[in-house]
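Would you mind keeping the following structure in view while I ask a few things?
One protein chain is absent from this view; the other protein chains keep their places.
Moving on to chain A:
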């Protein structure tokens, strides 16, 4: 017995190594679920504070660009608003309110971002106290950015679109053909459009937007445009490369969107025993 103990004691460094390594691997595995615990990531209070302070300093260097983009967005919104303005002599008929949009929007600042790994995340400066919930869609003026993974009281972690496991339900705007956008891990400028059947005619340069089928993003938020179409190795689907419209190297302010009827949709899917892809 004593020998066994002595033997184990002589191996103590190795045993500690194994123990710690197992803990690390357990963390890796448990964190890789889509919406995991939020304590050990960049949205916990301490790291959030540090990243926020850092961002307070570094944001001055991008103010000029943020301003121009805000002005651009304002101009676009004003133009759009003009279309909805009622002429004085018209009669306004309100349509069925169930057809009205069921989305709520919020704004937030990005305080941490990565683009070069194969599973990238962002950190936002708003959290549960400001009404951010896991599962909300994230986009900016240019296009889709990602999806909220977890929130703490004042910070939120977002799975970037540049994450090899995030799928975004999308469609080709001109032909209404559906597919899923998935990043292939290579360049932060490009992603793949999956599940487009071979018989579909696809034009290089066509715009890709969100489909609105996944109940995370409203319909029609830009994702990118088609850069290249190949026959690919898969016998059923085309191999389409998409140039992303969002410039992930300089994402500074984002909008969050929440579908207020997502829960209802989900329970409908469950009741009718359909599998909601929740992409």
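Everything that follows uses one rule, which is that a contact is a pair of C-beta atoms (placed from the backbone, for glycine too) under 8 Å apart; a residue touches a chain by one contact, two chains touch by 3 or more; residues count from 1.
Please note the rule applied: contacts and distances are computed from a predicted model.
Novice: Any idea which of "Branched-chain amino acid transport system permease protein", "Rod shape-determining protein MreD", "Flagellar hook-associated protein 1" or "Sulfur carrier protein MoaD" UniProt assigns to the chain that's been left out?
Specialist: Matching "Branched-chain amino acid transport system permease protein", "Rod shape-determining protein MreD", "Flagellar hook-associated protein 1" or "Sulfur carrier protein MoaD" to the record, the invisible chain is "Rod shape-determining protein MreD".
Novice: Kindly state which of the options A:62, A:129 or A:164 is in contact with the chain not pictured.
Specialist: A:164
Novice: From the list A:54, A:133 or A:198, pick the residue that touches the absent chain.
Specialist: In the complete complex, the chain left out is touched by residue A:54.
Novice: If the missing chain were put back, which residues of chain A would it touch?
Specialist: That gives, for chain A, the contact residues 12-14, 16-17, 20-21, 23-29, 31, 40-42, 44, 47, 50-51, 54, 112, 114, 116-121, 123, 157, 164-165, 184-188.
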